[in-house]
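Just dropping this structure here.
One protein chain omitted, others in place.
The block that comes next holds chain A.
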């Protein structure tokens, strides 16, 4: 009797990891790895999902994508978004978090946190529509303000020279709150004794920030840097779609929006898949580079 019970227990012990982890693995395989493999396969073929005929076209989809002026514009814009938004979305929240930390009144600090975090909880589509009204080139709030000050009106997101900056601004407005909160939580967790010791050594606020705070919050800082990069490369597409649809003439598009257009507006799934593979490689490379360059500077011990 006891022997049978032991056998059962041993069998369960062997199966337990599969039972517990299995659903999660299945989920990842079905919704992540399988679509990636499918996209890679599709990027080398010409198929519209309906036709029984699937043609292998080699690197033709990649050749078309790289030679497409729209892709070149989108790639340039993606780079511009990254160069502008990644530093701004990290540095400004860090400065705001440092300032909030210095607010003595708890209620006022709470008010600042809530107010600055509020845009983060909005959906991209909602934020986009709200800004669409503010930016309205004829009757928008911003133009009314300009007029009140006797300044010329602007076409904002419909102006080819301003569209990309409007998208960048709304993306920043939408995302900086979360980074601010994460960095604030990390700053709060720094032991007071260290700051007190630094004060005794006459270290000023900037020196404390650079030599004490930043090294001690480096795990959070690194996490924020990685997620912000992914966010700027991918999630920005929500703002682009609502605010400008990539226009005027592709001036505010990015690679992900290019992929969306190829796939779901033009039904060129081969090209869209090629673009998606390029995005995957790009995000993987940038993330790998971030780990390679910065991970050894991160102090995980408190």
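Just so we're on the same page, a contact is a pair of C-beta atoms (placed from the backbone, for glycine too) under 8 Å apart; a residue touches a chain by one contact, two chains touch by 3 or more; residues count from 1.
One rule holds for everything that comes next: contacts and distances are computed from a predicted model.
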Chain not displayed: protein name in its UniProt record ("Fatty acid synthase subunit beta", "Dihydroorotase", "Multiple sugar transport system substrate-binding protein" or "ABC transporter"): "Multiple sugar transport system substrate-binding protein"
Option from A:19, A:50, A:200 or A:293 whose C-beta touches the chain left out: A:50
Absent-chain interface as seen on chain A, which is shown: 48-51, 69-70, 132, 136-139, 155, 158, 160, 244-245, 247-250, 261-262, 264-268
